[in-house]
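Apart from one protein chain that is not included, each protein chain of the complex appears where it belongs.
By written order: A and B. Residues from 1 in each chain.
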Amino acid sequence: MTGVRAAGWAGAAVLLVALPWLVAVALPGQERYVLHVAVFTTLYAALALSYDLVVGHVGSLSLAHPAFFGIGAYAAALLATGAAWPFPAALLAGVAAAGVVALVLGVPLFRLTEHSFAMGTLGFALVTQIVATNWVDFTGGPLCVTGIPKPALGALRITTLPGFYWMGLVAVVAVGLLYQRLTTFRLGRAFHAVRDNETLASAASIDPLRYRMLAFVIGGAVAGGIGALYVSYVGVLCPGELGVSLTVALLVMVFLGGVGSLRGVIVGAVAFTALPEVLRMAPTWRMVIYGLLLLVIVVRAPEGIEGLLRRGGARRRPASTGA
Amino acid sequence: MALLEARGLTKRFLGVTAVDSVDLAVDTGELVSLIGPNGSGKTTLFNCVTGYLAPDGGRVLFRGRDVTGVAAHRIARLGLGRTFQLVSVFPRLSALENLLTFLQQHQEESVVARLVRTPRLRRLEAAAVERALALLESVGLGARAHDPAGTLSYGQRKLLAFAAALMPDPDLLLLDEPAAAVNPTTIQQMKEQIRALHRQGKTVLLVEHNMDVVMDISQRVVVLDHGQKIAEGPPEAVRRDPKVMEAYFGR
Partner (left out) sequence: MADLVEQLVHGLTLGSLYAMVATGLALMFGVVRLINFAHGEFYMLGGYAFWYGYRELGLPYPLAALAAVGAMGVFGLVYERSVIRSILTRTWHVQLIATLATSITLTNLAILVFGTQPKEVPTPLSSAVVDVGGVRLAWQRVVVLLAAVAIFAGLEWFVTRARLGKAMRAMSQNREACAVVGVDVQQVALATFGISAALAGAAAALVSPLFNIFPDVGSLLTLKAFAAVIVGGFGFVKGAIAAAFLIGVAESLAAGYVSYAYKDAIAFMVMVVVLLVRPQGLFGRRIGI
């Protein structure tokens, strides 16, 4: 990496970490609100990245991601409230629960082709929500799980908004690093081969099922972890969180930003979370806009913002000589 | 023991018998062509032998080992390379990356090792890159190594697919219509490449419609018609076989 780029990264890192203080200075009186949005943005970004692993890199159009988010959230929430599990254990439980379910579910699901797979995942997401809503004895149903304790690791406790923001930042950086590692070099090539030409991937000795499962399970497990972090921040968990609106949110983030691209997905997550707050739209209107936006993007600009940025960059750079 | 053997191979689709009890054997080092009119079952046979279709009857043996119905990626791993009739590359990967993709699974590495990128893996990768670049040079694509495969012309993609199949150094290479839909220069290139492989002792089985190519390079020719084997032998003998002429031209 060149010196200029490294300096750029370092600068961005400093800005991101220092955000709470910058906000206090630039927008006094608004810190609580802005930081709250920032926490959500980081968690959503991490969630969107885990989703993009499945949709963007191995090409499996799964609609089950909210279910894994929910499973991790409920596992962590119930263990922390009901069995007084400490935060790190609850977090791991969330990751493990979601991962195991993804593994068990993946086996039959990946026997389905295309549309059936998508519908199967959607059906699973819907059933998960139905179970969460109706199994009142276990999940509290519509009465929600309340009193979820804040994160604590020994003497270290996260109780303030800046603290939660930094937790979210760590999460998105960690997920981002994992994402980067998974989508480049040999693993990245294997995933992309399965995505772009499954038949040819087989001829290259790549087992499509194995790599689809790998992305699906890792994506699901990470989603579960984000769910656990989410409930530790919000403190309350209701079945409505697992609904189709989260599916739509993820699709918009990933496709708006740029499916299959780290930068794109993060941009998409920021745009998706920050923009509506700026525009102060009512939730229903928001969904109408998202629906239309998603429709237009996927039809006209399927590469999202990242694609537009890349094309703009290519135009500005002089054409390279080549055969 | 033949390197590849199909015994009584049968495949049916919706009432049509595409491959009807075909016996086919290819010995190590042979260069065999599989010909026949359109719809005679050649590609279906290929697909059964390479694990893309499960036969309805008969067996497939590779190096004496029964691989009937084994999944395609596992058969490829055993040392059987192939190309496809509709030329297949990974369009978003560069030409170089296309070739690297074909080698990596032959170098067993756990997921963790690939995540961490052990030094051993990096060395393997560097060696793979060298090999890939050399292969690309040999098919005349050296200059396009870093271009996305989707930007190559049809003939270039065909050569790329050919090079990719060679990357893991397979013992047996199945080529599905290597001379189809390309200009005469590329056909010449292909013929040279195949001959070179033969000289190196590689075993090649190709499906081909271009009779010049078939007659020119094959040691042995097998003829299919309506899923059945109707003739087999040296090119000249097959060319004169009345059954073969009937299959192609009718009575």
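In this text, a contact is a pair of C-beta atoms (placed from the backbone, for glycine too) under 8 Å apart; a residue touches a chain by one contact, two chains touch by 3 or more.
Because the structure is predicted, anything quoted here is derived from the model rather than measured.
Partners of the chain left out, restricted to shown chains and counted across the full complex, are A. Taking the complete complex into account, A:119 is the one of A:119, A:170 or A:308 that touches the chain left out. One chain of the complex is left out; on chain A, the residues touching it are 59, 61, 108, 111-112, 114-116, 118-120, 122-124, 126-127, 130-131, 134, 244, 248, 251, 255, 284-285, 287-288, 290-295, 298-299, 302.
The criterion applied here is as follows: only the chains that are shown with their structure count from here on.
Between the Cα centres of chain A and chain B there is a gap of 41 Å. Every residue of chain B that touches chain A in the complex is listed here, in rising order: 50-52, 71-74, 76-77, 81-82, 84, 88-93, 97, 100-102, 104-106, 109, 111, 114-115, 117, 121, 125, 143-144, 147, 164-165, 168.
Across the complex, chain B is touched by residues 181-182, 185-187, 189-190, 192-193, 196-197, 199-208, 214, 322-323 of chain A.
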